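Missing here: one protein chain of the complex. Every other protein chain is in place.
The block that comes next holds subunit A.
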Amino acid sequence: MPQLDTSTWLVTIIAMILTLFVLIQLKFHKYSYPLSPAPKTFKSTSFPTPWETKWTKIYSPLLLPQQ
């Protein structure tokens, strides 16, 4: 039976390992399945600066020391 002739086994196994583990996986790696486009909800990305988180009365313009 020609399948039992072990002289060709090394070539076949190396070619198969190269194909199966490298070439074909490189092809299927590139398949992407994006989700259908849907609108994203907006979230505010601006954060209040530290001196704006607390309002203190002394920063009211009419209460600043008069020049």
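Here are some notes:
Keep in mind that, in the parts below, contacts are C-beta pairs under 8 Å (C-beta built on N, C-alpha and C of every residue); 3 or more make two chains touch, one makes a residue touch a chain; residues count from 1.
In this section, contacts and distances are computed from a predicted model.
Comparing "Mediator of RNA polymerase II transcription subunit 31", "OSCP1 protein", "Pescadillo homolog" or "ATP synthase subunit a" against the UniProt entry of the hidden chain yields the protein name "ATP synthase subunit a". Contact between subunit A and the absent chain runs through residues 1-6, 8-9, 11-13, 15-21, 23-34.
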